[in-house]
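First the structure, in the form of structure tokens, and then the observations on it.
Shown here: the complex without one of its protein chains, the others still in place.
Now for chain A:
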């Protein structure tokens, strides 16, 4: 185990992180044993999974070695929707101690369940996440992830408590109050979405508070993609070290993977969550190092195990050993999702690429919409962006410059010309609070 981890500011290494440093061979033994148990569990308790395994001519003992995982059928988001609310549970309700749900953009939400052990494993994964971000007992963690049905708030809460840190359970929103608490309580770390932090930092500047003069030294950011440029800006402007964390409710919530001090990819907590990369079109597994869709299998989950869940997140597994000494494999930072990909003039474009460009220019994510149309046989892409009070100016020149900056940032990211329209607030239709991102009028 690396010596520096025993000598951190608190004078101790959190024993829970020991699993981050298991010899690869030992880790693979644990993974195999847990995978076998998980397949047996869904065979015994989840009718849909049993039916799917049978259809692939597989049984309760389908897994002889780890590589056999590639023979298992995938699970997709629609499966969770189709079995709403409790159809994929592998534990009877008296053993389920917690339910979370995500607000789906379309239709029914997705429900996830935890037994007492599941909550413990989740807390452990989040404790290892915070430890990986250099936090320890004595740190004061302002948890600005939303508490409630969303897994972010409670996941981070249990993790930081597990570490022995002091938690400020402020939840999301109410920026001015957050800044007051940050200053008055002397928080040394904050966790939230990166866009919320940028918003908070701007507000603090307006209030005449320089975050660099506060004890705040670490930001733990997740739940949305953010660019390296945004990280650089966050770090230099606010005097903090920013860490990227990754997770999704279907698998556990936050705590699936986290950056370490090297900031070179996110270590997957592989003893609980087994990562694969597949070709999104053929579904075939890809070797480490190649880019594709991330597929995750839970290895410890009891109430709602997931077999080969397709995350739609595009990344690659980085197989090289990490300088931090962790033996857990890393995934590259996720820049885009496969969800709403569209092709225009032969170029694959992801709305998340447009999003990261908007984030870079505006600092926070405004409501936007991508409109595809065909003019004289040529595909056109127009991005409509709602004007916010933060960016609005009474000067035409300033608004035209903003338009130019956004268009340039998008063109720079995706490599084709786009039209950019500034539109009035609330002019882009929302469904359940979220904007519909893509309107394709090319075939109208």
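By our rule, contacts are C-beta pairs under 8 Å (C-beta built on N, C-alpha and C of every residue); 3 or more make two chains touch, one makes a residue touch a chain; residues count from 1.
Operating definition for what follows: contacts and distances are computed from a predicted model.
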Exercise. Look at the options "Amino acid-binding protein", "2-oxoacid:acceptor oxidoreductase family protein", "Transketolase" or "Sulfate transport system permease protein CysT" and return the one that UniProt uses as the protein name of the missing chain.
Key: "Amino acid-binding protein"
Quiz item: Considering the whole complex, which of A:25, A:57 or A:394 touches the chain not shown?
Solution: A:394
Quiz item: Hey, which of A:177, A:421 or A:441 is the one touching the hidden chain?
Solution: A:421
Quiz prompt | Touch residues of chain A, complete complex, unshown partner | solution = 387-389, 392-397, 399-400, 403, 421-427
